[in-house]
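For this depiction, one protein chain was excluded, whereas all remaining protein chains were kept in their positions.
Just so it is clear, A and B label the chains in written order, and each chain counts residues from 1 on its own.
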Amino acid sequence: MSTPKLRVDGVTLRFGAVRALNDVSFTVEPGTIHSIIGPNGAGKSSLLNVLSGVYRAQSGSVTWGEKSLMRMRPDQITKAGMGRSFQNLGLSGSQSIADNIMLGRHTLMKTGFFTGGLGLPRARGEERYHRARVMEIADFLELREWIDFPVSELPYGLQKRVDLGRALATEPELLLLDEPVAGMNSGEKRAIGEMLKTLLVPMGLTVLLVEHDMEMVMSLSDRITVIDFGTVIAEGTPDEVRANPAVIGAYLGNVEDEL
Amino acid sequence: MNLMSTVIAGLSLGAIYALVALGIVILYKASEVLNFAHGTIAVLGAYVTARTVDILGFFGAVVAGVLAAALTALLIERLLVRKMANAPVVSLAIMTIGLEVILNTELTRQIGVDILELHQPWGTEAIEIFGALVPWNRILTIVFTFVIVLIFLAAFRFSSWGVSMRAAAEDREAAEIVGLKLNRIAIVSWATAGGLAAMAGIFLTGAPSAGLTSSLAVIALRAFPAAIIGGLDSVAGALVGGLIIGMVEAFAITFQPELSFLGLGLGDVIAYLVMFLVLLVRPQGLFGRKEVVRA
Partner (left out) sequence: MRNFISGPARWVVLAAAVVVALIAPLYLTAFWLQLLFSISAIAVGAIGLTLLTGTAGQLSLANPFFMVMGALTYVVMSSPVDETGKLIGFGLPPIVGMISGVAVAGITGLIFSPIASRLSGIYLGMASLGLVFLSLHILNNVTPVTGGYNGRRTPNFEIFGIVFGRSENPIVIGGVPFGRLEWLWYLGIICVVLGYIFAKNILRSRPGRALRLIAAGDLPASVAGVHVAGYKARIFFVSSLYAGLSGVLFALSIGSIAPQTFDLALALQFLAMIVIGGLGSVGGAVAGAAFVMSLPILLQSALSNIPLFSGGALTTAYLSKYVYGAAIILVLLFKPSGLAGMWDSLITRLARRKNSSSNTAVPPHQRK
């Protein structure tokens, strides 16, 4: 069985008269880190929303391997193996770090209202097993120290890590990351980058990364797609993109400074 | 009761519901809260009018009633809603329920088993239209509501308050960033909603009703299904919803004998039945906005 490719083909997303995405197409090869970059408001988050099933595009197709993701609900897409972290955080503030990461295990567990409510051994065993996995992820992301604190009491950078933990906990084959290192210091950013490149990808994870931090994007990515005003203006390896005049133009020279 | 009098009854009742529903929608758009206490504000306005009519005369009393209602609404906004601005929507709604319990209990206690008269100058006078005897009160209700709604719609569309309100309802954060004074919008919105409710209450107590009784609150409550039917974020929806409910109720009352298989007192609950049927087909209300996102 070949590992699935994510194929985005001619996706157009409209909000009334505004075109958020215009005939966007690209392919993500399995086992790679593929980044989406572009100026603010270019449509990157909208793209991730379409891919994870939050928005329904008016035209085009999104296929992952054999499956068409266009008609699926977000939870069905997650169950199919796509994990996602949020820019604005999809965490349950009142719940602890442990519980939030446990939510990532939701699709891997079966306990329901009645098996859970009755406290059946099957339910308890499942809970114990997955809590152990959650602790591993928490250790991995260095979140163990505050594991029982409600997430709303933590600083933004930590919350981002919890969100990442939740996404990883779903044991995805494809991970969509929406600005995962926003709010982190350079040490934390480097650690996340390391983790992605040297640990998770070699384990078989495919990553689609939306990020503003150019240094991180350039050093991590295998391929980059550049979007501006909802349209793809460039695609290629980091070196190709760096030299592309259209990209430089879109960023009005800012990229040149950063690169 | 012939068809014409039923239709006019339906229109006037619908006008009253529309006035209250309009207030509910304004508040929902302005403060993102469903004000469960809104029906009792209508009763409050009528009550203050009834109590002051002997001192101030009818028109003075009306002013007093409207002011009382508007002021109460403002106090609610200032003291309660604003303090809970960051709470979940459900908590805010429950808070207004708590308010409703207090206001309703107090008003019921004050009114008791009495029937308070508001001494409308047009009294129980009626006029004949197409063979039906129609109380002036009903006609005035329809005309007044029509005028008020036109003024309101114009203000909503063209005045700075209206434009700001629509912008804020669309996207609160953006509105704040742009500099719109959400507080001022809220003040105008709540005061207006309160005033409209008071007028509705005053009309509701006129002919053919005997006067203000403690059952007024239950009737005013039926403006909520009207607002829901139209869609809580739609002004036009509030008007359409109000008219639909008014008409359906009037016909249910007129044709009670024929519809007796559906039970006695159908007119009291048919508003909720209609609301159910609408929500089955359109969960966001007739004119409500369907969200782009799916879960």
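Following the convention adopted for this analysis, a contact is a pair of C-beta atoms (placed from the backbone, for glycine too) under 8 Å apart; a residue touches a chain by one contact, two chains touch by 3 or more.
As the structure is a computational prediction, the values presented were derived from the model and not from experiment.
The chain not shown here is touched by just one of A:Gly41, A:Gly117, A:Gly204 or A:Gly249, and that residue is A:Gly117.
Check A:Gly16, A:Pro121 or A:Pro155 against the missing chain and you find that the one touching it is A:Pro155. Residues of chain B that touch the chain left out of view are 34, 80, 83-84, 87-91, 93-95, 97-102, 105-106, 109, 224-225, 228, 232, 263-266, 268-269, 272-273, 275-276, 279-280, 283-285, 293, 295. On the side of chain A, touch with the chain left out of the figure occurs at residues 52-54, 73-75, 78-79, 84, 86, 89-95, 99, 102-104, 106-107, 109, 111-113, 116-119, 123, 126-127, 145-146, 149, 153-158, 166, 170.
The working rule: only the chains that are shown with their structure count from here on.
Note: centroid distance chain A to chain B, computed from Cα atoms, is 47 Å.
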